[in-house]
Each structure stands twice: as structure tokens, then as C-alpha cells.
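Missing here is one protein chain; the remaining ones are kept as they sit in the complex.
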Amino acid sequence: MSKLPKKITKKIDNELLKYPKNQKKSAVMAALQFVQAEHGWLSNKDLSDVADYLEIPEIAVMEVATFYNMYDLKPTGKYKISVCTNISCMLRGVDSLVNHIKQRLKIDFNELTKDEKFCLKESECMGNCDAAPMMVINNEKMYEKISPEKFDVIIKELK
Amino acid sequence: MIKLKIDGKSIEVQSKKTIIEVADEVGIDIPRFCYHKKLTVAANCRMCLVQVKNIGKPLPACATQVMDGMEVSTKTKFTKEAQQSVMEFLLINHPLDCPICDQGGECELQDTAVAYGASESRYAEEKRVVVNKNIGPLISTDLTRCIQCTRCVRFLKEIGGVQELGLVGRGEHAEISAYVDKSVESELSGNIIDLCPVGALTSKPFRYKARTWELVRRPTISIHDSLGSNLEMHIKDDRVMRTLPKENDAINECWISDRDRFSYEGFYHNDRLLEPMIKKNKKWLKVDWEEALLFIAKNINRSIAHEGQDSVAFLHSPQSSIEESYLIHKIADKIGTQNVDYRITQKNFDFSGTWLGCEISEIETLDQVIILGSNMRFDQPLLTHRFRKMVHQGGKLIFINALEHDLLIPLEKKIICKSQEYRTQLIQMLRAVYEIEPKKIINQDILAFIKKQKLNADTLQWMKQFVKGKNKKAIFLGQNALEANDASDLVFLANCLAESVSGLFGSLSNYPNGVGLDLIAHKQELKSTKDMMAKKISSLITLNIEPKYDIRANINLTDLIQKINFKVAITPYSGDAFDDFDCLLPMAIYTESSGSYINIARKLQSIKAITSPKGQSRPAWKILRVLGNYLDLDDFDYDSSEQVLCKVIHPKKRLAYPPLAAKKFNNKEKPLKKDGRNEIHPILPEQSDMIVRRAISLHSKKNKPLINIRQEVL
Partner (left out) sequence: MPDEIINAPVQKKLFPLCLATKDLNHPASIKTYISIGGYEALKKILTDKISPSDLLEEIKLSGLRGRGGAGFPTGLKWSFMPKNAKGEKYLVCNSDEGEPGTFKDRDIIRYNPHQIIEGMIIGAYIMDATVGFNYIHGEIWNEYLSFGEALNQARQAGLLGKNILNSDFSFELHAVHGYGAYICGEETALIESIEGKKGQPRFKPPFPATYGIYGKPTCVNNTETFASIPWIIRHGGQAFNDLGVANSGGTKIFSVSGHISNPGNYEIQMGMPFSELLDLAGGVWKGHKLKAVIPGGPSTALVPAHTIMQATMDYDGLSKIGSSLGAGSMIVMDETTCMVNTLKRLSYFFYEESCGQCTPCREGTGWVYRIVKRIVDGQGRLDDLNLLKDVSQKISGRTICALGDAAAVPVLSFIKHFEVEFEYFIRHGKSMIESLND
């Protein structure tokens, strides 16, 4: 019996259909994403469970989880705010937006707010530069052309 | 054939070689860190960049295949400049404190830096610091020194069979790590110490014990398993400080098992017996050699006088050298007893000639293999690696065993059954052969027997490919099968099976000198331990055996020994196993003595003493020679072990090895006893002999020692 909930193993099984039977490892990226979407971040236990389910060494899962930026190996609070600070966003003023966010939430990059609600992450280009400056919440929801004022509104709605 | 030029030298090579392979062959030095001839090519360090004519960029010699007409330059300004810049990059984040690094003096980075590095660093920024990890009792990490060549990662994955280390993280933050708090468990793990080109992975037991230039290097071999791996022991003040592999492609390539690498710790365990001891009034007394030998002679002679020559017995270890075994046989012979044996874990003696059946390296060339009854990763870690290599190259392995023993090899088929079912398994395989190609079974008796058997559908299913494939096949019986009560039947059946598919037949016996000792015993037609049990034995001399632990699997023999009146042990160690003995003679361990051994592939190797015997201990062959004198037996005047060896092996004559075969086959239908004992008895690598049982570092926390040896060192 897998230690992963049925809900997740079902998704992983679906993903496995994309690959040859003897290449279960291929599904590791998706499997980690499913677990993270469920738990908010990836604990060591999560990594072990995924390794177990896909029958690959735990260290191989660890390598993948630490290589790709969007996996979080530490708690990220309820809302993980990823702000792109790369060139196009920088040219359109993301630095002052970031300063505003840091002051507003009283945290620096890679920190959690006291109430563990928000976490701020610096991100590389998200391929959305026409909407600069921009941010993504919890890896999925994208917010475009953000000004400090707009940010405050968004945050309020997330409360 | 491909013609190319390296540094102006014209060379012709076979295709599919890389520049670095060709350069190595002709002795042109190209610096490298990530490349290793036995590992896959990573081409990540970029140290081996060379110039190839008409190509604008320098190319990595380790990953670039030679092509016809290629002109390679390894010493031009262009190449030097490329190599120097890589060297500079490697050094910017590397600590420059060689004097306090354990690798100092034998560091590939240090050596290469002297040749290619600049004298001054242009890097003025902060250096990277990496937190060390505890990866177990054998390997110490100093990860700030790591240059990310990934040799260790690749070794464990490719040679060790399972990925235990990884390069975790990305870019400059990437660091070598095991998973969370795991330690490296591979029985071959120590090789990553040799592979690490810098001081990031070093030997924990050896750490800070000596500097490389203080060490004297002496060749020897390992006698912990039946491979006879070639070793180089490093000695300081007459003490072995560490053990490294000595390359021998036919045996151990450039690897050794952890058991071979760290067993030297056992040489210096407090249990070492330093003086002869005799028991008087239930108390152990230290005596001199003369007194001990007189004591033994008196008691043996009394046994002979009162209970006949047959009342004296000898047991010697499967680790014994040919010389030791010859002399012990000779003493028995001269006394007039046939009670001599080394097969202390065997229960069936109606077969002989165990050997691999082929060269060790030949295993890699096999296509389909069946292994029956072997805890191979414990018994012969490096032989397992050859099978692993075979499978990685496309070979197929079918594994039948009584223990769920993970070989870390992708298997074609795995059957876990009781050891008493091995025989049935073989019968079913033969029955399947008969079904598929009836004419292939040549032995008429077996044919008649097999015809009567019921066909097993599952066996037929998987045997189809094995029988039909037109490729190199083999069947091997492991130590576990050889120790079965019906071992001779297994040998007989497996032999027929191999014959019927035109395959090899071999055994994976783990007796370190099994082939050599078999050679001597075969000549003498002696009795077995089974026969001894029927006799009344009143005196016993053991050689290099710790009965309680070495004969554990053989309950009857253990009982027999307990009942014997007068017992002498020639042994390097004392300990609770000798509590009921009467006399202990301190023998030198194998590295303190000369001796000859024949490995599982019938390769004879003679070694010399590389350190002097501890205390009053003496090489066993000398002890036996003197014992012969004290027992008043004639013809015991040998000046050297070579003289003894000559009695067994004539340098000019080919050795007449007995074939691997069984004398008879019991074709009676044997109903399976339901309650029969499933004989599994796996011996963990660090439990296999007296020396390794006392090599403290091998006893990691994870594999709890089966027996308690005091954790002390001389």
C-alpha cells in the first residue's frame, strides 16, 4: 500500500500513462507537483513517499526536488508569492514593487510572515514579460501589471 | 582502423575510442578529474580540453571520439590556456589549505594545480562553504573541497548498483549528499575514497593517521572471499595503516570491497593472541612455545596410544593457504588418521571441484545466467559487480534463492523458495528443457528420471527463452546451495542442465582458498567431517577457526567439537569461542606470513609477509612444521614456504584440477519435508571470518553485529 493518498496516486497513475512502463521515473516531476499542490510544500516524508511509489532511490527524488525552483522544501505559508525580478520586470519597476511588498508584509525574500500566511520568493523570468511587473501565487495563479496599490488590493482579497 | 595524430605522433586505433583513451594508451598525459575509465563519461570538469585541428573550440578529450585524420594537440598554447583557465575556476572556491588536508600529497587537484595552476589567485570574492554530511562509519566528508566531478555519484549508481549519493541543488549551490540522514550502505562504498580526486571523501578509520610519504607500499591479496582481490597495503612502523586496491583487470579491476579495504583494523584488535597458552586446572597460563608444543605432543600421543590413530582429527579454515593445508594433511597422514577437513560449513561431501567454471571477466560476456542459492552480495561483492555489468550490457539474470537477497541487479526472473526446494527447481528446469527440446538431455539416467516428472507451466514459460536463445549461457550454484544437505544432487542436476543448453557450469563458492584446498584434499581421498562424526574423536587441532562463529551453520559439527576431550587451536585470536579448548598457539595473520592461494577462477597467487608477526605469533606453516617435529614425525624439514608449495605444485606441470561434478545422484523421489529447515544462513560481509569480525569500523550501526566482539584496538 502506498503511503500517498489515493487522490494523488490516481493522478500519478494517469501521468504514468504518458511513459513506457519501465520508465516510472519520468513521472517524478508531476508526482512532486501533485503532492506539493496538496501539502503546500514538500517534506522529506513526501519525497520518500514519491520515491517509494515510483520505485526510485530517494536521493534521485531529492536531486530533482532541489534542482527545480518551483518545488519548495520548506513551508511556504498559505500563499506563496513569487515575483519575477528579471530584466523586463526590472525595467518596469519591479524593484520598487518588491520594496513595497517587503515593507507591507514585513518579510524579506524566502521568509514567512509571522501568521504563516504569506511567503515571498524571488523568481526568474516567467515568460510573461508583457505583463511586467507580475507575480504568481501558489505556482498557478498569475497576477499581471502590478502596482503597489494593486498589490494591496490583491492581498486584501486573500485575507 | 582509424589513423590520427596526437602531438605529432601518428597512431592507429580501433574505432569507438575517445581521445583520452588513445592518449592514455600511448602515454600522453592529459589532465582530468571527472573522467574515469570504468565509469560513464560525464565530461563536466572540462580539465581535459585539447585542441583539435580545424575546430575553433577546445574539445574535452574524455568525451570526444577519435576520427580518421584527426590531429590532436595536448601541449599547445591554445590547450594550455584552456586547461589553465579551468584550473583557475576549480581553485576559486577550493580551500587552499593543503597542509591540513588529509589528501595532501596524493591529491589529483594539488598535483594538477602544480602543473597547470597560476601562482596567484585573481579571485577576491567570498569562497563557498559546504556543510559536511555524515555518510557512515567508513567515509569522512569534507565537502567544501568537492569539485563536483560526480565520480562518487556515478560509481555508486553504476558499479554499486543503486544511487546512494546525489549532486543535490543547482549551479554553484550543488553539493554531494546522501538522502537526508542516510549513510552510504554499499558494500563497495570505500572505492569512492580512491575515486575522489580531492580530499572531499577520505577514509574515516585512516583519517589523520599518517601522511602518504611516510607509508611503505606492499602488494598482497585479500583472503576474505574467493576472488583473491589484489591489494596494496600501506605500512608505517610495521603496522598496516590502510588498504587500497591494486589493479588487476582479471580479478578485481581497480576496485575492492569494503571488507577488503577495512579488514586491516582487525589485525590489531585486542583479541590478538600474542603468546602460547595452555589450560591447567581450568585456568589459562601463558607459556613458551616449547612448553606448549610438548604439552600438545604428550596429549596427542596419549590419544593415539589409548584410542587409536583415528581418534585424532584436524580442521582447518577454508582461508588456509596451500602450504598450511599441505602440512596439516601431512601430519594427519603420518600419524595415520584420515580425519582432516576444511569444508566446515558443508554437509554433503559427494561432490568436488568447485570453481567458477570460467574466468571472472568472462561473466560480463554471458547472455543468460541462472544463479541458484547464493547470497552473493555478502559473499563476493565484486563478483556480483561482474554480473551487474553483464546485465547492464544486456545480459539476463535469473535468480533463485532461499533469502530475499537484493542483488541490486535488474532481474529477468526472481524465485524465492526454501533451500530444500532447490532440487525441485532444477528438476523442473530440466523437465522444461525436455519439453522444449527433448534431445538436449544427454545423460540417459537423468532423462529417464526427468521424463517421469510433472511439468510446471511457469517454469516452462520462463525457460523457453533460456533454452532457445542462441547465446552464451551459464548456470551457477552459490555457497548456499553448496551447503545444502542434497548439494551433490544439485551439482549433478545443474551440471546436466548446463550441458543440455550448452552452457557453462560453475559455482560461486565463497571459500577463499576453496580451489587450492580441494586440490590437496582431492589427491588424498580423505574422509569428511560427516565421517568424523561417526567416530570417537578425542583430540582435535583446529587451524584458524573460531568454531562457534565459523561453523555456526553446521550444527552437527559444532556438537562434535564440543564433545572432544582435548582441543588445540592454532589461531591468531583468542576469545570466548576457545573457552573449552586446552591449548592455543598464536599464529600470524595472513599478511604476516607467506602463502599461496588459488582463487575461484583457478588463479594461483603467492604472497609474502608484509609485516612481522605480532608478539610471539608465528606463521602457521612454521608452527605445523615444528609440530611435526615435536610429534616425532619424519620429513618435516622445510626452510621456506616455497619448498612446501613445491610439494603440491610443480612450477612446470599443469595442475590437475578435479572437475566440478558430483559422484552420484539420488534419483529416489524425495517427498518434501514440510517442516524441513530452510537453510538460509546469510553471513554478512563483516562477519565472515575472524579478522573482519574484529574490524570495528566495518560494523556500522545499521548492520548490527551478529556477535559481540569487544570494541577495542591494540
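To keep things simple, chains are lettered A and B as they appear, and every chain counts its residues starting from 1.
The definition used in the following text is that a residue touches a chain if its C-beta (ideal position, glycine included) is under 8 Å from a C-beta of that chain, and two chains touch if they have at least 3 such contacts.
None of these values were measured; they are calculated from a predicted model.
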| item | value |
| --- | --- |
| From B:12, B:125, B:237 or B:639, residue that would touch the chain that is not displayed | B:125 |
| Hidden-chain contact residue, picked from the options A:44, A:88 or A:113 | A:88 |
| For chain B, residues in touch with the removed chain | 41-47, 49, 56-58, 60, 63, 65, 82, 85-86, 88-90, 92-93, 122-123, 125-126, 147-148, 150, 167, 169-174 |
| Positions on chain A contacted by the hidden chain, ascending | 18, 20, 23-30, 32-33, 54, 56, 60, 63-64, 67-71, 85-88, 90-92, 123-132, 136, 139-140, 142 |
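One rule holds in what follows: only the chains that are shown with their structure count from here on.
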| item | value |
| --- | --- |
| Centre distance in Å when chain A and chain B are each reduced to the mean of their C-alpha atoms | 48 |
| Of chain B, residues touching chain A in the complex | 162-170, 177-180, 182 |
| Chain A residues within the chain B interface of the complex | 44, 47, 57-60, 62-63, 66-67 |
